[in-house]
Each structure stands twice: as C-alpha cells, then as structure tokens.
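Removed from the display is one protein chain of the complex; every other protein chain stays in position.
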Amino acid sequence: MIHMDELKEEIIRFQTERGWKKFHTPENLAKSISIEAAELLEHFQWGKDYDIGEVADELADVFNYCILMAIELDLDINEIVLNKIKKNAIKYPVEKSYGVSTKYDSL
Amino acid sequence: MIHMDELKEEIIRFQTERGWKKFHTPENLAKSISIEAAELLEHFQWGKDYDIGEVADELADVFNYCILMAIELDLDINEIVLNKIKKNAIKYPVEKSYGVSTKYDSL
Amino acid sequence: MIHMDELKEEIIRFQTERGWKKFHTPENLAKSISIEAAELLEHFQWGKDYDIGEVADELADVFNYCILMAIELDLDINEIVLNKIKKNAIKYPVEKSYGVSTKYDSL
Partner (left out) sequence: MIHMDELKEEIIRFQTERGWKKFHTPENLAKSISIEAAELLEHFQWGKDYDIGEVADELADVFNYCILMAIELDLDINEIVLNKIKKNAIKYPVEKSYGVSTKYDSL
C-alpha cells in the first residue's frame, strides 16, 4: 500500500522547516522537474546499465517536485492522473495503437 | 485521500490493453519523463501565466511515466521518496539552508 | 568572426583521441543534449542571478553535443538553421506574432 498523504506531509514538513515555500512557484517547480528528470536520464546516457539505488534516488527527486507542484497548484494527483489516462485512451484507441509506438497524430 | 494503488492498476491496465510493456524499458521511460517534463515546462516558457487545466494534464503525464518506471523497476514509491527526503535533510541542514536556495555543495 | 570549422576539428580530435565515437550514436547524443540543457537550466532554477562563466561553460557543452550530432548525422549546421528559420517565418508571420509570445497553433 502506498501512502501518498504521508509523502505529502513529509514534503511539506521539509519545505516549511527550511522556509523554502517562497522558492516553490509553479514556474520554478516546472524547471526543477525538468532538471531532476535530466539527472535521472543521465543514468541511461551511454547505455542500459544502471545502479538501481542511484536511479531510485533520482526518480524520487522527480516525484518529490511533482508532488510539491500538485500541492502548490492544489491539484488532486489521483484525479489528474486518472483524468489524463481517460484522455490518452481516446487519443490511443486499442485497435489502432496495439503493439505500436506511433504518436496519436500519425495513427 | 490519494489512492496510488488505483493509479498503478489503471496505468498497468492501459499498458496491457495496448501491448506497450515492450516499449517501457527503464531507458525509454527515463527519456519519456524528460520529454513530458519539458512539455510541462513549455507552459512557463515565456512567463508566469498558465492554463491550470493544461498544466494539470502535463503534470499528470510526468506522474504517469514516473509511476510506470517505479512499477517496471519494482520500486516502492513511498519508500524511495521518504528515503530520499532523509538524504536531502542531511545535505540541507535546516540551520544552513533556511530561507536560501544555495546548492548543498556551496552551503 | 566565428570559425565553426575549427570547432568541428577540435570536437572530432577530442572524440578520436578518446575512442568515443562508438558512444556517439544519434540517440545517445539526443539524450546528452537534453542532459546538458538541463545543467544550463539549473543556473536559472531559483531566480535570475547567474555566474556568467558557469553559464558559458554549460552553454558550451550544449553546443558541443549539438555540433557532434550534426557531424554524426552529416548535417550542415548553416543549412539546417537557415532552413528552419524560413519555416519558422511562415509559422510566425510578422503581422500576427509581433510583440506576442503566442504559439503558432493559437495565432
């Protein structure tokens, strides 16, 4: 079982203790997510071998900023992800997209 | 209350229905997270105004691929995020980092 | 005067001396450009202050991989950039886009 509410609490505690809320504007968080995503990508820059512990840490950083952005924008993570999956299901109908990686606008 | 297990189920269902598991290698997911993070950033490219619905959709796409990567690597999201917050707390001691955005290696 | 041919020569010399051509596939270079772009972005993560020397170094790394990609794909930098400016000029007609940052598909 994953306890997202516990994560949110810990993330807010970390932010509050350091007085960092002022830095966490939506724009700065969007930049931060891209920066951490690239640090994750760096583990796959030259090949397929990776250290699972290091990858886990970088993936955690991306999650961290994504959760912070949801908090700052007052978005319900469960709701926005389920909602987007529904939209993606329309963009990628099973019968057209089965087993192919074609982008929706070329399907 | 956020139900991450429901998200994971829906994400796996979406993937399975389309036969897309073969595309979702750790390397391809790392690329995908960077690509979606940049689409989120695009909403803040020229300024601070943004459409909350569009931002929510892009943030959802980043979450989607992050959750998929956790599933594929058999990582517990709750555990890796809490674990990384503990490491970050050591890198950024409250007394040194309060109210400043200085990177840990310059603190 | 900028001497791109001198840059290309130096970049190829650096690559050859280290036996790195085998790593520089188009895919790996595309990842590398994203990774270096994020390192550049990191200097603007929390605000507008930046160290010009550090920014110059990160921008140089992005140029480096872009030039390497052009070499590996046998693309003429002058030609592809001028060609793309022409396409952008059609997507962004002066009379519609003057002074506004609206994306072409909403103009």
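Going in written order, the chains are labelled A, B and C, and every chain counts its residues from 1.
Rule of thumb we're sticking to: contacts are C-beta pairs under 8 Å (C-beta built on N, C-alpha and C of every residue); 3 or more make two chains touch, one makes a residue touch a chain.
Source: prediction; values computed, not measured.
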Residue among A:R18, A:K31 or A:K84 touching the omitted chain: A:K31
Absent chain, residues of chain B that touch it: 23, 28, 31-32, 34-35, 37-39, 41-42, 44-46
Contact set of chain A toward the excluded chain (per top definition): 31, 34, 38, 45-47, 101
For chain C, residues in touch with the removed chain: 1-8, 10-11, 14, 17-20, 22-23, 25-27, 30-31, 33-34, 37-38, 40-41, 43-44, 48, 50, 52, 55-57, 59-64, 66-67, 69-70, 73, 75-78, 80-85, 87-89, 92, 94, 97-99, 101
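Keep in mind that, in the parts below, only the chains that are shown with their structure count from here on.
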Same or different residue numbers at the chain A/chain C copy interface, by half rule: same
Where chain A and chain B are represented by their mean Cα positions, the distance between them in whole Å: 2
Separation of chain A from chain C, taking each centre as the mean of its C-alpha atoms, in whole Å: 26
Multi-partner residues of chain B (at least 2 other chains): 31, 34, 38, 101
